[in-house]
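Please read through the structure below; I'll follow up with questions.
For this view, one protein chain was removed and the others were kept in their places.
Residue numbering begins at 1 within each chain, and the chains themselves are lettered A and B in the order written.
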Amino acid sequence: MSQQEPIREMICISCPLGCHLSLYKDENDELTVTGNKCKRGVVYAEEEYYAPKRVVTCTCPAESEVFPRLPVRTTTSLPKEHIDALLRAAYALTVKPPVACGEVLIENFEGTGVDLIASMSLGAEQ
Amino acid sequence: MHCEGREGMKELQYDVLVIGAGAAGLAAALEVSRNNASCALVERESHLGGILIQCIHNGFGLEEYKEELTGPEFAERQVQAVRAADVDIFTDTTVTQLNAENDRKEAYCYSAVYGVLRISVRAVILAMGCRERNRGNIRTPGTRPAGVYTAGLAQRLVNIEGYIPGQDVVIVGSGDIGLIMARRMTWVGAKVHAVIEIQPYPSGLTRNIVQCLNDFDIPLYLSHVVSRIEGKQRVEKVQVSPLTNGIPDEENSFEIPCDTLLLSVGLIPENELSKEAGMEINPQTNGALVDATMMTSIDGVFSCGNVLHVHDLADWVAEEARRAGAYAVRYLRNERPKRQIRIKAGANVRYINPAMFDPDNPDKLYFRSLIVKNQAKLQIKLDHKPVKEVRLSHVQPSEMLHVKLKPKDVAGWNIMKDSVLEVSIE
Partner (left out) sequence: MASTDAAAVRADVAIIGAGLSGSCIARQLSAYELDIVLLDKECDVSMGVSRANSGIVHGGFHHNLKYLKSRLEIRGNLMYDRLQRELDFPFKRCGILVAALNDEEMKYIDHLYTQGVENGAIGIEMCSRERMFELEPKLNPDCVGGLHAPGGGVLEPYRFVFSVVESAQKNGVEVVTNFEVVHAERAGERYRIHAADGRQVEARYVVNAAGLFADRVSEIFGAEEFQIIPRKGEYFLLDRATEAAPQRVLFPVPTKVSKGMLVIPTVEGTVLIGPTAQEIEDKEDVSTNADQLNLILDQARKMVPKVSQTDVITAFSGLRPALADGDFYIDISAKAPNFIQVAGIQSPGLTAAPAIGEYVKDLVKKAGCSLVEKADWDPYVSKLPRIRDLGPYEADNLVNANPAYGNVVCRCEEISEAEIVEAIRRGHTTLDGIKYFTRAGMGRCQGGFCSYKIIKLLIRETGMSYKDIQKCGAGSELLRDAL
């Protein structure tokens, strides 16, 4: 197998060691991983390969003098292919204070089960 | 709180003054007030939380709150706690002068709201954070056009004000701020063409390399420098050179057209106020030299957070600041360590904080490695005799490390007045 070219290489970020992982496919289309120093490396590689996800943090326009942008984030990690759409949706929102940290701004984005929430409170302004 | 006017200027008295309301100042002030001392918290900006407010990404709070938060969320939890406590908060107020040589210390503060305030206290906690190194500090030659920003300034412009400084970006420095900004600029529609790092290894967290660069195929040039900036009015391109024996190799240089250069080339503790007050500085950290109680060379003046040494994690800032707060209150009660010995940075250790050790109250030590290594070993020696060893799975200069000594570690030590504790990495 070592002669075979890896189909992907990646760095495991599950701990500070940062193992350089090589991913291979065998005859049965099963994924094998080398370079990991522990089992978490395999789990990481499988998820990154089959269903990569990211927490997205950005800002929405807010009707506020002091903070014209409200920081927002996804509740959990979002499948990567939805990120661009989420960013566009977030930039297109306009939030009117008051808003509380944790308040849901978009629920169940594109059916992913992931919400977009405010990550800062903005009080009402006079 | 005691307030009196003299010649019109407002005068206030407290037990403790905390300067700066970032992660450090907030944690310190809360701890002071929990210990029933009166406390003023002075912050130059109109918001509390310091740099956290512009760090809208996640990666905060895993130790403090056992969950992953963004910077503003982390700050908000701290702020709520401080607002609920008995702390007098002064925002939009800048401390411009500190007279700390006497038993009662005085700080002059400028504010559009309060005018000039004189705050008189018995102890001061410095929590002013740091500033970014800039183009002049790294002496990049070339023209001086618009379009050169420090990464933190760009972060502020994008995240808080909502402005996009440029469309075609090159980033100097692979520290976490630079990496986070690479992703942020991409997510606001700019093209990040490259990250240029002078060291042979990246100086940010691997997680950020993966999620902020690799995710977007942004190339990282290690052992390279931006050797020239070009463009008359606005940046037009930069020249990038590989380093050979530490010198930019002109022959193998190449150009990257861009309109924006973001500099993420390190932070410097903001100690001008403290230096003017006569405080001794550790040249390795540009922060104060502190003893085992986080007290600086000036009696009754304590230091914590980024103004003491540049931290990677807000959680550790908060932890350190809490200790500074607690020690400041003990100082008010005249509880000082019975004895302290010197701590020295040994082989492969850039610095260690604090610089003194109290054997009767062993506590956490923060330090940074000079080397990159997996399966390293931390070696602690007392007067050249090994007294403790700790395995470290991975060390690198950009990741701060810590070790906590326990009373049982210290129990058998033969400590003399001039004993020295040496910490090294193998």
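Here is the rule we go by: a contact is a pair of C-beta atoms (placed from the backbone, for glycine too) under 8 Å apart; a residue touches a chain by one contact, two chains touch by 3 or more.
Predicted, not measured: the structure shown is a model, and the values here were computed from it.
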{"item": "Among the chains presented, those that the missing one touches", "value": "A, B"}
{"item": "Options B:Gln13, B:Asn137, B:Gln284 or B:Ser419, residue touching the unrepresented chain", "value": "B:Asn137"}
{"item": "Touching residue (missing chain; options A:Ser22, A:Asn36 or A:Thr59)", "value": "A:Thr59"}
{"item": "Subunit B, residues in touch with the chain not shown (by the definition above)", "value": "7-9, 44, 92, 94, 96-97, 108, 110-116, 118, 131-132, 134-137, 139, 141-147, 150, 152-153, 156-158, 161-167, 188-189, 227-228, 230, 232-234, 248, 259-260, 272, 275"}
{"item": "Residue ranges of subunit A at the interface with the undisplayed chain", "value": "59, 61, 69, 91"}
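Quick note on the criterion: only the chains that are shown with their structure count from here on.
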{"item": "In the complex with subunit A, residue positions of subunit B that touch it", "value": "46-47, 53, 56-58, 68-70, 72-73, 76, 159-162, 187-188, 205-207, 209-211, 214-215, 374, 393-394, 399"}
{"item": "Of subunit A, residues touching subunit B in the complex", "value": "10-11, 13, 15-18, 54-59, 61, 66-69, 71, 73, 80, 87, 101, 119-121"}
